[in-house]
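Before I ask anything, let me first share the structure, which is written out below as structure tokens.
Missing here is one protein chain; the remaining ones are kept as they sit in the complex.
Order as written gives the chain letters A and B; numbering starts at 1 within each chain.
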Amino acid sequence: MTYIPHTERDIAQMLEKIGVGSLDDLMQVPDAVKIRAELDIVPALPEYQLARRLSRMAAKNTAVDAISFLGAGAYRHYVPPAIGALAMRGEFLTAYTPYQAEVSQGYLQAIYEWQTYICLLTGMDIANASVYDGATALAEGAIMAINANGRKKILVSRAVDPNYRAVLKTYCDGLDITIDEVPLAADGSTDQAKLRDALAGKEYAAIAIQSPNFFGVVDGLEPGSAEAARASGTVPIAVVSEAISLAALATPASWGAQIVVGEAQSFGVAQAYGGPYVGFIASTTEHMRRIPGRLVGKSVDNRDQIAYVLTLQAREQHIRRERATSNICTNQAHCALIATIYLALLGKTGLRDVAGLNLERSRELATAVSSIPGCDLRFEAPVFNEFVVNVHQPAETVLAKLRERNILGGVALGRFYPEFADSILMTATELTTTSDITALAAALKEVVNVPARV
Amino acid sequence: MSLPQDLHYSNEHEWVKLDGDVATVGITDYAQHSLGDIVYVELPKVGKTVVQAGNVGVIESVKAVSDLFTPVGGEIVEINGALDADPSVLNREPYTDGWLFKVKGVDAAQLSSLLDAAAYEKLTAE
Partner (left out) sequence: MSLHASEALIFEIGEEGRANAYVETAKPLGTFLPKALLRDDLPLPDNTELDVVRHFTRLSQRTFGIDLGFYPLGSCTMKYNPRVNDQMANLPGFRDLHPYAPDELAQGALQVMYELERSLASLFGMAAFSLNPSAGAHAELAALLIAKKYFKDNGQVVRDKVIVPDTAHGTNPASAAMCGFKVISIPSDARGRVDVELLKKAVGPDTAVCMMTNPNTLGLFEDHVHEITAAVHAAGGLMYYDGANGNAIMGNVRPGDMGFDLMHLNTHKTFTIPHGGGGAGHGPVGVAAHLVDYLPTPVVRAVPKPDADPKLAPSDQLTFSLDFDRPKSIGPMRSFWSNFAHAVRALAYIYANGAEGLKKVSQLAVLNANYIRVGIRDVIETPYDEICRHEFVASAQELKKATGVRALDIAKALLDKGYMAPTIYFPLIVPECLMIEPTETESKETLDTFIAALREIIATAKSDPQAIMDAPVNTVVGRVDETRAARQPDLRWHPPSTN
């Protein structure tokens, strides 16, 4: 039997010691609940066949062989092999949550380092040990704000990732919280005047704004908007879905965020068709007791040595139950470890280079694409590593034709923004090559051909 | 277990000292001892109106959370800010430096539903 050490002799001896006749006797249940159907499960496979079958499935995912300009919340970045070699060590991989601090010092220290990295990158005072992903980080951040000021409405920029907004809605439906949206300005950023108008009513627990926003645009709160949030008692939440941007852009703290939530997949975590990724929540000290999930603190042991331990646990569900700050239990520790190793390997110099190369390649891509007749940039505001291209015809059609040429040209915006059905969100990272860009430009020229002005 | 004779006590292990119409509230030595090392106290905001026996905050020890009830009703006029920096005062001096908050507008009639030291001692001996 697979992964099971018991010999028939072991089983017989153990049953005898327990004092039951058979394994079936151990598993007795009332007749009323007995199993009522044959299980429809594939027959057991030996390991080599199992590997063969799954490898065949992996090979059907031919998208990985295409030239790709996909981003929109999940990014392809260089992952140094040292990350896998370290993170896949059995001690890390097969540990549980570090409840027993004495035998978990290594993992606890790594999480303390992760918390520190997130603070240094965002400019916040504290950060938690991770949440599921960027979208759930936003939902949990919004709940922190609701718990801070007791209000029942959340204000969100329409330029926040539509998936994040959808998840926020799922969570808010549970809590009977209303969500209102701030419209876009013409340049692809959040409309600051409309945002200030909305804040005047002092009814919102939080204002959530993403930078770079879903269109790649460097966004945030203008000083006047930050002041309006302060005056209204509304907690500014910054959302970050491309974490590499934190190495280049002014920190969310610098434009007034009290809570920063986001996704750290870009720090060495595989794209893996959407997960697992790693969300983070950072905040100013005043929100410390409201931050959800685990926190690692530094203390001392009974021999006066430095020692790390899970702390402020009285916030959590296993103690506070229905009054906990969140129901979160398992988080994304292993992905946070991967991200921590990534940040350690890249360092200040490497991370700045990666950020710089993302800026450079995205501009090279934008220049190439916008020089094609029938393609132009939808927005004028400065971007980080992605931007919106207006192809003046259904974007889905253009992308399908690019697909025939083995190119994934980007994400069609129509599924999220009906008014942008003719637009594509394109992304370039440090792994995007000049030949990729040349190939896309050549293909686009053929595909878009006569610009059908609408 | 220390138990001052001049205070009034609640079944929820709070003490009250009335001075005019202002009551000072804290938790008893018995309470701090059962909670263990107290690490954080969440107190009501100054200016808030509270009702007798209402839930006004929480007290956290390392691995437990207890609700904090007010034994008297009125308006919160002062809270013990020193507890934020050093909650261990609650363990060391529950009846003096470890007081929690002051309530104004308390009439003596409210005290009639509370216990005297002897009755409270009996409660904790059970």
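Note that a residue touches a chain if its C-beta (ideal position, glycine included) is under 8 Å from a C-beta of that chain, and two chains touch if they have at least 3 such contacts.
Every value quoted in this text rests on a predicted model; they were computed, and no experiment measured them.
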Of A:I67, A:A129 or A:V260, the residue that touches the missing chain is A:A129
Contact partner of the left-out chain, one of A:K194, A:R363, A:K401 or A:K445: A:R363
Given the full complex, what residues of chain B touch the hidden partner chain? 37, 39-40, 60, 62-63, 86-88
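One rule holds for everything that comes next: only the chains that are shown with their structure count from here on.
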What residues on chain A touch chain B, complex-wise? 289, 312-314, 319-320, 323
Residue ranges of chain B touching chain A (in the complex, touch as defined): 39-40, 42, 60-65
